[in-house]
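Next up is a structure, given as structure tokens.
With one protein chain removed, the remaining protein chains of the complex are shown where they sit.
Up next is subunit A:
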């Protein structure tokens, strides 16, 4: 009975929402986001704040969730994109987005563009033009279980540690009968994040002009990275994730099955609520090379033909204002002033996230360099997976990925 009532209410809500969509008032601003749950609630709260400051304006938050890209592109294709939207894939969409440079320059006193770390702003540019404002971000770190370290008598990771250090520590946690390991390597990592390891080892997927992958993606330095992860799996310093099994690294870490877990802000709230005692270490270095991190940036953009362009810009400005940025607790503040005010740059849990941001403005993510990157990336992902299945042979698999991608790079 309760279920029936619920579904009835559900369908009424759908009807009501459809009603709102058709009876769109002049001052309704549509805002599309990929976030769900808590993060969505935060954005709804920010939208509410904006409505309070602009009487008569209604912000319609449209959570597209999984399949965000499909839904967004369908909305663009149908000629009714949201006015304002979350954006990451700028090369794909920039022709349909509004360039923001003039607006930022005009309202510089308000926006304070220098308050945003340079590396973050770089991710929203195509051909030197800015198409989005960062609103939240994350870098990558290593979470470690303090209780497990104490119990095993292993020294906790320190700043400046290397992959050799990580491997030596991880080996000490191996407990096969109980399926406990020191670390987890992913057979199907997101290639977007994975490039950080290549950067950290002095190479990259693709040349800066976006025209060359041979000698980059399949360089010795790249193969070395993949082989290292394969070897960690082989020597059981790490368990392999995503080989015919969906159990996630965060599930294992929260369950005390792995002592160290490489991830980002999106894992933090789950780990917090699991109640384990944990610390955060920076990404390890390859020897004495500088460690780099991938940048996960949630930027917000305006559709080129937005019906309420001025209002949309007001919303974007508010969304990246110190007030709104401070409300986002599920990712990191994109404004240095907010981060410092909250003491995050010195807090031991947050400090590693910010420390590595400083070295993250020197490299550009591959998808910003070549419009076909999405397809190339699938060949690369297969090479990574093949290496993890083989527990080695990275060079051969990467060469294969390069030759399969040749036609896409011309």
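Note that in this section a residue touches a chain if its C-beta (ideal position, glycine included) is under 8 Å from a C-beta of that chain, and two chains touch if they have at least 3 such contacts; residues count from 1.
What we mean here is this: contacts and distances are computed from a predicted model.
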Using the UniProt record as the reference, specify the protein name of the hidden chain from among "Two component transcriptional regulator, LytTR family", "NADH-quinone oxidoreductase subunit K", "Cytochrome c oxidase subunit 1" or "Sugar ABC transporter permease". "Sugar ABC transporter permease"
Please pick, from A:64, A:93, A:143 or A:229, the residue that touches the omitted chain in the full complex. A:93
Would you mind spotting which of A:73, A:152 or A:349 touches the chain that isn't drawn? A:73
Of A:56, A:244 or A:348, the residue in touch with the unshown chain: A:244
Using the touch rule from the top, list residues of subunit A that touch the missing partner. 70, 73-74, 76-77, 92-93, 95-96, 179, 187-188, 243-247, 374-375, 378, 382, 385-386, 389, 404, 407
